[in-house]
Every structure is written in C-alpha cells, then in structure tokens.
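Input: a single structure, listed below in structure tokens.
Here the complex is missing a single protein chain, while all its other protein chains stay put.
Coming up: chain A.
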Amino acid sequence: MSDLKQTTLHDSHCAAGARMVEFGGWSMPVHYGSQMDEHHQVRRHAGVFDVSHMTVVDVSGAGATDYLRRLLANDVARLHDTGRALYSCMLEPGGGVIDDLIVYRLGADYRLVVNAATRDKDLAWMQQVAEDAEALVSIVERADLGMLAVQGPMARDLCLPLLPEAHRDVCAALKPFHAAECGDWFVARTGYTGEDGFEVILPAKDCPAFWQALLAAGVAPAGLGARDTLRLEAGMNLYGSDMDEETTPLESGLGWTVAWEPEDRDFIGRAALEAQKKAGVSRRMVGLVLEGRGVLRSHMSVDAGAAGTGETTSGSFSPTLGVSIALARVPAGCGDEVSVDIRGKAVPARVVKPPFVRQGKSFI
C-alpha cells in the first residue's frame, strides 16, 4: 500500500472507520462499516464521497474551444453560458472510448474532470491532440485541488450553509448541470448517484475542514462501494467496465452524448462512428433485472435466444430495489427476456431501459 497516492482526507477516512483499498493507484475508502447503509443514506438523506482521486484538468487559451470541439464527441459549443456542464466521451480515431468526462465552461476557459485510473493515458492523449492540431491551448492538471461529492435528497440543504458565505446565494440558485466559481472553490450541481447534490472542487488544504463540517451537519461518509451501486442503479456507465477503447459510444448506450450536428465539426472518431451507424450498430446496452435467484456480476454470458449472446458489463445487488441488476451489452435484436449464466446455471432476467432508480424512485 506504501506507493499508493493518498488524498488529503486519508486521515479523516481512517478516523471515520474506513476500510481502505487500492483504486486507480490511490488508497481510497471502500466503505466505513456498511456499504448498504451508506447507499441507503445517500438515497434517503445525504452522503459525502471523497473523489479527490479524480483528475481535474483546466484547458484555456485562444484555441481552447476549437481544440475541445476536436477532442470530444460531444460539442462544447453547446455550452452557451459560463458554468454550464456537458458529459462527453473522448474517442480514439477508431471510435473507441479513451475516457468519459465532464467538461464545465468557465468564461472562455474550460475545466475537465476525468477518471483516476485513466489519468496518464488521458493527459498524454490530450497533449498529443493539442500538438497535432498546433492548438493555442494550455492544458494544466490541477493536482492542488480536491473534490468532494455531496449527494442525496438533503445534500444541497445541508451543504449550502458550509459553502463560502459570499457565494451561497449563487450556489443555491444553481440549476442541474451548472457550476459556479466561488473564489478558489468551484461548486457544481452534478453527480454520479442519480440524486441531487453538489460536486465541490476546492483547494486540497481546505478538504479536511469541509469534510468535518459536512459530517457534523449530519452528512454520512460514503465509500466507493456505495458509489458503485448508486451509479449502477442510476444507469450510469463506469469506464473500464461498461465501456473502453474496444467499444464505441453507440454500443455503450451513449449515442445521446455524440453531437452529430453541425456536420462539419470533425471530432476525433467521427468517421468511424458514422461508418458504424451506416453499417448498423450490432450491439446495444441494456439494463437487466434478475428474475431468478443470485447476483449478477460483470462478464456473465447473456443468452438472448435467436438474437445471439451478449455479456454483462457491470452488475450488483441493488440495495434500493432488493434485486440484482446489471448493465449488459447484447445483440441489437435482443428481446425483453434473456437468461444469464450464473456459475453454470441459466437464470432468467428481464431487459429494461436504464436508469433503474432515479431520485429514490424505482424505474423498473
């Protein structure tokens, strides 16, 4: 564990009883006693996740907009106002997904948040694309910043009084998928749990005091375990499980994040995606709800009858629904009923459209 990176909250996690595990080169809390309790706490009240392991990258300069319109499959020109956020995939020329990310517009500049496990690959790719395009951009990783996600129906109410006083009204008025610069803090109404809340990017040195204040306000510490079951219930893809460089957004349920218009925007991967679309996308992402007994995990074979076979990409027990659910990549002609091979047994599952749960309510 000694060569793992630690966030500035490492001691705070240990003090809160965290079980620490390796994640993407970082020592991170998986839970603080019960993953189930933390999951329910976020669905019913409010929880806080340390997501400081994620990589914040600021992109600025005269060429920033043109550069990001080339780099990303979604179109940052859609970010009409400062503070707007956009979810996008970053593709390789063949259309495979290098990473998924959120990009925020800050005036003429942009802030990207990318995954921890893909940091080195992402930064190298971003630099290479900038050099190839001879773009007038500055790409700066902000290792000086930490990030806390406060999520749940009570998250905004409990978090607002703890934000910098001069910026509370602005933060209270933030619409979903919007963010505000609050001095050297950055507050976004975004998240990865299917609940309302804030993602707060702040100087790493300020993280422990903010964390303690949130706990004192009744926000529960929640680990990566609960984060994964919450995001799965919310039907959100996890990079490396539900998508990777071998799959395109069109095969990963992310066709909606590809901005085809305007037609003359030549983003990396566009030609490959257009060719795939023209030929017909042979696989699609669906949700599965297990009807028999057991727990779905990743890489289980899915029998879709005459349509062929597919594979679960991530699965777990859903604490909110009390049944097992999964995301699966299946043949395009897959019907409503399939069976999943769980350790040699064919167990029936129902095909649904994600999300499974949003804002505490069942969608299945």
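We take it that a residue touches a chain if its C-beta (ideal position, glycine included) is under 8 Å from a C-beta of that chain, and two chains touch if they have at least 3 such contacts; residues count from 1.
Keep in mind that, in the parts below, contacts and distances are computed from a predicted model.
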Look at the options "ThiGH complex, tyrosine lyase subunit ThiH", "ABC transporter substrate-binding protein", "Glycine cleavage system H protein" or "Molybdopterin-dependent oxidoreductase" and return the one that UniProt uses as the protein name of the missing chain. "Glycine cleavage system H protein"
Of A:H80, A:K175, A:K278 or A:R343, the residue in touch with the unshown chain: A:R343
Where the complex has a chain not shown, which of A:G225, A:P249 or A:G287 is the residue touching it? A:G225
Among A:A217, A:V295 or A:A332, choose the residue that contacts the chain missing from this document, as touch is defined above. A:V295
Which residue among A:F177, A:W260 or A:F317 touches the omitted chain? A:F317
Positions on chain A where the hidden chain makes contact: 30-31, 34-36, 39, 225, 229, 293-295, 297, 316-317, 319, 324, 343
